[in-house]
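Of the protein chains in this complex, one is absent; all others appear in place.
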Amino acid sequence: MSATPLLEVEDLRVEFPTRRGTLVAVDGVSFAIAPGEVLGVVGESGAGKSLTGMAIIGLLEPPGRIAAGEIRLEGERIDHLRGERMRRIRGRRIGAIFQDPLTSLNPLYTVGEQLVETILTHLDVSRGEALRRALQLLSEVGIPAPQARLGHYPHQFSGGMRQRVVIALALAAEPRLIVADEPTTALDVSIQAQIIALLRGLAREHGTAVMLITHDMGVIAETADRVAVMYAGRLAELGPVREVIHQPRHPYTAGLMGAIPKVGAVRRHARLVQIDGAMPRLNAIPPGCAFNPRCPKRFGRCTAERPEPLPVGDALASCWLYADDSR
Amino acid sequence: MAAAVASWLRRAWEHDLAWSFRRSPVTILAAFLTLACVGSALFAPWVAPHNPFDSATLNLTDGFTPPAWTDKGSAKYLLGTDDQGRDVLSTIMYGARISLGVGLAAVLFSATLGVSLGLLSGYLGGRLDTFIMRVADIQLSFPAILIALLIDGMTRIALPRDMHDQLAVYVLVLAIGVSGWVQYARTVRGSTLVEKNKEYVQAARVIGRGPFAIMLHHVLPNVMGPVLVIGTIHVATAIITEATLSFLGVGVPPTQPSLGTLIRIGNNFLFSGEWWITVFPGLALVVLVLSVNLLGDWLRDALNPKLR
Partner (left out) sequence: MIRADRPLVRLIEVGRDFDVSKPWLNRVVEGAPRLMLRAVDGVSFDVSQGETLALVGESGCGKSTVARLIVGLYPLSRGRIEFDGRDLAAPDTDAARLRRRMQMIFQDPYASLNPRWRVRDIVAEPVRVLGLAATKGAERARVAELLRQVGLAPEDGEKYPHEFSGGQRQRISIARALSGNPEFLVCDEPTSALDVSVQAQILNLMTELQERLGLTYLFISHNLAVVSHIADRVGVMYLGRMVELAAAAQLFAAPRHPYTRMLMDAIPDLEMSGKARTPVVGEVPNPLAPPAGCAFHPRCPHADARCRSERPQLRPAAAGAVACHAVAEGRL
């Protein structure tokens, strides 16, 4: 892991002012992504992982806003940028892949036109050169007969092929970081496998870092180097993927791993590990640790103080079990 | 009991709709005006300063009195009198009764017809759907006024002469009602097509409910939203249509003048100088229709989930 992180998120806080009060959707989240690394951000719905991604790309929908914290890309602050300056960063240095390939592409323009436009907007090349790069990108993402496909419209591609085009678009301007928000959720299992492999391979080849946001631990296991687990807008655990999956420290992560059905590992009808209750709504987060009402290992301190990410092994876990002085 | 009502009221006040209402001064004004018009029309017999249709109270010599603030006016007749000595303010109040009554009744009829046809069309589909929608398309190629005139004319031919006046109001309601069902039907049909494919409808089918039960109990409550908005704005259109028909002389009989009739009668005197006999009913009509329209606009925006 090299010295300067590519992306640094420090104490990020995303709020939504509503007429019933302010909702804190992301609360004091910090992590870093090294160049070329794949960081998985995993959590269930409402955990705040998509909003974290949106905040980084600068696509937070008002009234949502970044209320505190800093986001630094290659050392420069980007969280306070607006308008034209943000636009130049987005697309050029940060690429984005969203969940629905159908709505990510403009149905009125051919795939070739969209690629060329993106390349020309961000790179100082001639039109011919842009066309050549577009062709190369299409073949890199595994689209057969790319020359002919350049002139096709999005609806002429199948779901899996469209997502490949979206990946090509994200890579077009040679970004340093790609934020992928649930890129495989809408796809069939067999296509999912292909797309995951593609993303991982391309990231390695181009040296692009990837922030992979998903609720699917399996996808993380296949693709990520490190993983951040989010719960109720906070960071529960952060560490190397092997460690978090095989040795989860935070009780939530442990519960999550136990709840995931695994093929062939257990005998049929075995009870899955169940975490009772549900993730608290944003306006009803309990004091102390957000997970404490559902935690089998809860003790006194958990209901009173909110835990900081504490080092344990190679990972960080926001849990009082790992404080040296706690009891 | 009182506590329950109070708590319901408090929740209603806090509701998104009430909050959006409170934020818009234009809407509050429109609502107030609509309420004032409706109130004075409803309670006309008690609220109006005079009864313009009781010939015993009429005084021909009081005819053509100008409004109270002009030099020949009198405080007794606030907005002046017409040629027969009837107080203009009172005739407006009574006239608004007819206008509002016909308007509301026509909208109710229209909505019932349109919603039913839209539901059947959307849910049952097939040839029934094609037929109803073609009829709707054909009807839409005619202006609504023409349709209303057509129906009015046909019923006049069908009914014996002496019954004309008695049934005029009902015929009017029928005419305006039939001319307006298409917008409800189209909207409801669209919503029904969407709801039909939702899983709660499929669940009801699996449970074994018949198509009519499903349409009535499951689909209808979910497609009524836009109907309310269309209906509110339609009230304004219906009132105008009635006024137009009455102005043309084929609406309500002169014994029960609506605002439209009043405008027509007053029109005769406009250029001889007695402007107040037509202008005030005209203004009343404008205020009524405008406030209902604004209320409908607010309702449409407030209920639109995309704008929230």
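First chain written, first letter: the chains are A and B, and each begins at residue 1.
Note that contacts are C-beta pairs under 8 Å (C-beta built on N, C-alpha and C of every residue); 3 or more make two chains touch, one makes a residue touch a chain.
Predicted, not measured: the structure shown is a model, and the values here were computed from it.
> Mind listing the chain B residues that contact the chain we can't see here?
Residues 198-200, 202-209, 218, 221-222 of chain B touch the chain that is not shown.
> If the hidden chain were put back, which residues of chain A would touch it?
Interface residues of chain A facing the absent chain: 44-45, 158, 160-161, 188-194, 196-197, 215-219, 221-222, 241-242, 245-246, 255-256, 258-266, 268-276, 278-279.
One rule holds for everything that comes next: only the chains that are shown with their structure count from here on.
> Could you grab the centroid distance between chain A and chain B? Build each centroid from C-alpha atoms only and quote it in angstrom.
So the centroids are 54 Å from each other.
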